[in-house]
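The other protein chains are all here in position, but one chain of the complex has been omitted.
By written order: A, B, C and D. Residues from 1 in each chain.
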Amino acid sequence: MQEIEKKEHKPLIVAFCCNWCSYAGADLAGSSRLSYPANVKIIRVPCSCRVNPIFILKAFQRGADGVILCGCHPGDCHYSTGNFHTRRRMGILFSLLNYFGIEKERTRIEWVSAAEGQKFSLVMNDFAKTICSLGENRRLEDLRCKKN
Amino acid sequence: MQEKLESLMQELALKKIASGEVDRVLAWKKGESYFDVSPAIFKESFDGFTYNAFCGANLSKFLVEETKKEGKVLVFLKPCDTYSFNQLLSEHRINREKVYVVGIECQGKLDINKVYAKGIDGILDIEETDSELKIKTIYGDKTVKKDEVFSVKCETCKSKKLVVFDEKIVLNEMKDNKEKRFDIVEKLESMTEEERFAFWQAELSKCIRCNACRNVCPACTCTNCVFDNNKSGIAGKANADSFEEKLYHIIRAFHVAGRCTDCGECSRVCPQGIPLHLINRKIIKDMNTNYGEYQAGETVTPLNPIVDFKKDDVEANTVVGGKK
Amino acid sequence: MQRIGVFICHCGTNIAATVDVERVTEAVKKEPYVVFAQNYQYMCSENGQQLIKTAIRENKLTGVVVCSCSPRMHEATFRKTAEEAGLNPYLVEIANIREQCSWIHKDIEEATEKAIVLARTAIAKLTLNKPLIAGETGVTKRALIIGGGIAGIQAALDIADAGYEVDIVEKRPTIGGRMAQLDKTFPTLDCAACILTPKMVDCAQNEKINMFTYSEIEEVKGFVGNFKVKIRKKARYVDEKKCTGCGVCMANCPSKKGLNEFNMDLNNRPAIYIPFAQAIPNVAVIDPEQCLKLKTGKCGLCQMKCGAGAIDYTQKDEIVEREYGAIVVATGFRPIKLDNFNEYGYADNKDVITSLELERLMNAAGPTKGTLLRPSDLTHPKVITFIQCVGSRDVSGCGKPYCSKICCMYTAKHAMLIREKYPDTEVHVFYIDVRTPGKNYDEFYRRAVEQYNVDYIKGMVGKVYNENGKLMVQGSNLLDNEQITIPSDLVVLATAIEPDPSVRDIATKLTISIDTNNFLTEAHAKLKPVECATAGVFLAGVCQGPKDVPETVSQASAAASKVIGLLAKDKLKGNPCVSHCDENTCIGCSQCEQVCPYGAITYEEKEFRIGGGKTEKRRVACVNPAVCQGCGACTVTCPSGAMDIHGFSFEQINKEIEAICKR
Amino acid sequence: MVNKNELENINRISGTDVKKCMKCGKCSGRCPAFTEMDIKPHQFVSYLAQGKLDKLLNSKAIWNCLSCMACVERCPRGVAPANVIEAVRDTVARMQGKDGISANDIPPIVEELLPQQLLVSAFRKYKK
Partner (left out) sequence: MLKIDISSLPLLYEKIASLYPLVLPIKKANEVNYDKYSNGAEVSLFTLKTNKSPKDMFFPQTEDLMKFKVDGQKIEIIDTRKEAQPFVVMGVKACDYKAFEVLDRVFLVDPIDTYYKTKREAGIIITLACDRPEESCFCKAFNIDASSPLGDITTWKVGDKLFWKANTQKGKDLTEKIKDLFTEGDEKTVEKAKQEITETISKLPFSNIDVNALSKDEMLDTFKSDKWSKLSEACLGCGTCTFVCPTCQCFDIREFNANDKIMRFRCWDSCMYKDFTKTAGGQPRPTQMQRFRQRFMHKLVYYPENNDGLYSCVGCGRCVKKCPSHLNIVKVIKAFGGEKK
């Protein structure tokens, strides 16, 4: 029999941040020494509209427990309309995921400007807390990606 | 009734071919039995030409390939097929000049699997009346009311409007049933997350990844689908893990979002009886609720809710898939 | 086989204090393709960079990962380093282990582990990086200036002075803008016309400057260095080349009911008119709404009287297509509409006026020839009350949330001028705050108080009402904790300013972003105040934010210098991280075209081999790499997955996800 | 002494953010009951922002305010002075004990020259 690992589950959170606002916001959080959990890992994308739904599913498949998208505030997009597209696409995708029974709280989108280091840290702390309380992602897991 | 429609259609087809206006005709052909109907091209011989309650197949997608060939093709489109036709025009997938569209009457198509489900098997022949099917089987004769065996897509017909045609053959009034369109979606939404998960897990675990839903879908006309493309990182030929079937159906639904006309072909062809149309319909419902009523294929337009936006759209986090 | 080098920066103790750099170095050495790993005190230093260069040469590295501060900080630095060592600059990836790791985590164990994951992710991405070469495009040596106010004029003169051609497009019949309407300017009290008109004349005489007055922007295509702009020259019904500006037509025009926009509608003008005496070009224009000939076909007096034969009733709008290398937007402002402010009685009382109207009433070329007479009965007002912040700093939704910046100064100016010219007049000013930052500004305001005895009342007016021909101004005097009512003869509202409404349309055509108050957004609030996020477009004047004349002129000159810097280049290097289309996969469905904010995607029918010696014509998307800015909107919209973007490719991001999730 | 509870209560009941006030005085500039009030509308806002609870609670003006809402209507910052006054009034009323203010106490504090609150609020209510 396999030994059941009694190690506490540490949730993994993948954050997609747009280069111009949210990634800069994360940098500001850093330079202001505003902490957020280490299990939040950031992937830099040019714009939130670069985030393909496949990336989000892929992250869950690989073992992420929560995925968060950050972009410029609507209307402030560096590419002027990118995040408007993101908002619709993700509205549809998140709703669809929930329709499949995946917990609504596992996916989130937040608008964080380059000036909002504080907000970035607050959002990440809050999201990490939410994901912690939800526990491990079971409904979108790929068993092949689990340790065995 | 049905015979009259069929003979009018054939007459028209023959006339158009004789006059040289069209080169060939895309319609349905009867095979081994009454319900065994395949899409087919007719040119010289009209043997097997048929139009009956089992002609569910949407012919519009065949035009993608047909209009690449020489000459003009006459096609018969049911109301819901005309939406797909328009949508394909919007996506520049069909050369309109090479098609002569004949819009035809549709009183709802039937699903032979529902006849089987009534315990009727060994079917030798079927006789169709306006409201009934008289079925001859090796185990005796049976009668079935048509409205008990409507295919899923016709049970909640969204529209009986012919949105595009060069000519139409409609003998009787057609009635839609759009009030019920989102009933099952709403039922699913009212379930808890856990129940919904269980529902879809059970349904999707049947998926054998035969790709019938994709290959029949008039919105899926990519020549190199992401699921066949090794570069995409999600290519796969089988559901090696339960994650993959979810990935496949979520991404497929997302790729046709805004372009899906809700023709219901995906559910019709699924060999495992998965109600795939409920996925697309959820997206349509969400888009209607949040971004304004929209029916893909109603007009020829490159804009659809997924490529469009409003500056005051609702926030993505607030669009909900259903109850907690 | 790839050979990757990883360089880990201590950043003094910024990184090394919380990340065990030695452990990270050892860990990354185990990653596939990594042949070299080293840590160093300051990677960005001269020595650090030298270290990277040496390693690239000695180890024949095919890619470099630098684990250091944010890529927003030093990505460009390290790319240049790599390039100097003969490596394509796009084969460099940065792992952000400072801002996103060492600075936010205290626990060394945790931070080190995260740093390793971030390094691993950057390595994973790097394995898929491709050498990219930035494309080059030529530059059209001509600039377009939208708006012919003082900002546009200044920018045009500066650019022309550097030897480049400039076109000014102005929607009104003359250049000059708002400044031409002003009487005097603060804080020196120069006559506005005296300092503006010479510049206007310079514009007209400069052979490098070409003016399109009474014209609007119809369409903008292209990209930095290569804009193609369609300009609509509205029908003037007067031949610009023939008209001498003699004014005979104006004198003879029987239709005199048109409101004089230049005088803020305070008086009338003929249907054929020259906006004001110093107008440039000094050419008449016919107002088709008022002209009897154009409306009814009967009249034609002006044509008969015109000695130059310049009148042409058959003129049509004309579209001119021009090419430009750079664009300056200087569309200016207007005072807000006061419909939401019934309390001041602007609509009901002729003697409640805006400050810009007062400018015209005081101007020698104005409706009263410079004598201050109140509009209702043309008598001298004895008591004048100014109300500041009308519609500014208003978050209730009626006005504008921002400070309009110029009102304090011009109100002081008005008060002072009135007290100077008509010492028997009593002048009150209701204010909330008096804001006078600027050279000699506060001194100016104090002069109004100390030298000219202007009565400044701290408090706001609640209501203005008419009682027996007097305008009763009721407000609070906060310092005395009183409510006071001042019977006045004239009330002047320091009305908030807002961007000219035409700016929305211009912003859409140029794909530049606009804020909630309709001000255009600069690329960076501090470091790029005149640039736009759209390359090649620059901002000047109030279209970007409230400013006074000196500030506007400085910004215009700044924009001009940016334009000159751009036009001076023969070739522009593009950003190679742009979209591209896999034509074998593309089905030409047009979805991507819909989401591209730059119009970078077009469709072409191309011939493809389909096997068996046959070919097939297919419609496929083509991306113009010079126009594409690399946002990636198309990549997600594309159902076939044909669209991808260099530097952030599908495979790269997937690889990053895989690396991050690896536990 | 600043009583935190009462202050919070007034803030909560008023539902307005007094920190938004930019001290322009437009509320007092428009107030029809200004002369009758011992504390002026803008002072209510200012006192609340500064936490001067005693001044608020001892104010007579809370009974003079007509609740005409002119100050709310005019405020450029979206602050609602009348709501603050109302909140103070409520708080005072609640502090009188469970019976609230007694009928006998009313006549001396009502200014006879001014229309009563109820009347004004009826005007407001039925103006359409």
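By definition in this document, contacts are C-beta pairs under 8 Å (C-beta built on N, C-alpha and C of every residue); 3 or more make two chains touch, one makes a residue touch a chain.
What you are looking at is a predicted structure, and each value in this text was computed from that prediction instead of being measured.
**Q** As a test of the contact rule: which chains in view would the missing one touch?
**A** Per the contact definition above, the missing chain touches A, B, C.
**Q** Could you tell which one of B:269, B:303 or B:320 touches the chain left off the display?
**A** Counting the whole complex, the residue in contact with the absent chain is B:269.
**Q** With the missing chain put back, one of B:12, B:57 or B:133 would touch it. Which one?
**A** Answer from the full complex: B:57 touches the omitted chain.
**Q** Could you list which residues of chain A touch the chain missing from the display?
**A** Chain A touches the missing chain through residues 62-63, 142, 144-147.
**Q** For review purposes, identify every residue of chain C that touches the missing chain, sorted by number.
**A** Listed in rising order, the touching residues are 30-32, 610-612, 658, 661-663.
**Q** Write the list of chain B residues that the hidden chain touches.
**A** Where chain B meets the chain not shown: residues 31-33, 36-41, 57, 62, 121-124, 137-139, 202-203, 205-206, 208-212, 214-216, 228, 236-240, 268-269, 271-274.
Keep in mind that, in the parts below, only the chains that are shown with their structure count from here on.
**Q** Could you name the chain whose CA centroid falls nearest to the centroid of all protein CA atoms?
**A** Answer for the innermost chain: C.
**Q** Tell me, please, which chain's centre (mean of its C-alpha atoms) is farthest from the centre of chain A?
**A** Here the answer is chain D, farthest from chain A.
**Q** What whole-Å value do you get for the distance between chain B and chain C if each is reduced to the mean of its CA atoms?
**A** The computed centroid separation for chain B versus chain C comes out at 50 Å.
**Q** Residues of chain D touching 2+ other chains?
**A** none
**Q** Which chain B residues reach two or more other chains?
**A** 226, 232-233, 306-308
**Q** Applying the document's contact rule, which stretches of chain C touch chain D when the two form their complex?
**A** 343, 389, 393-399, 432-433, 458-463, 474-478, 481, 483
**Q** Show which residues of chain D lie in contact with chain C when the two form their complex.
**A** Contact set of chain D toward chain C: 20, 22-31, 34-35, 40, 42-43, 70, 74-78.
**Q** For the complex, which residues does chain C have touching chain A?
**A** Residues in contact with chain A: 70-73, 96, 98-101, 103-107, 110-111, 113-114, 117-118, 121, 511-516, 521, 533-534, 577, 595, 597, 629-633, 635-637, 645, 647-648, 650, 653-654, 656-658, 660-663.
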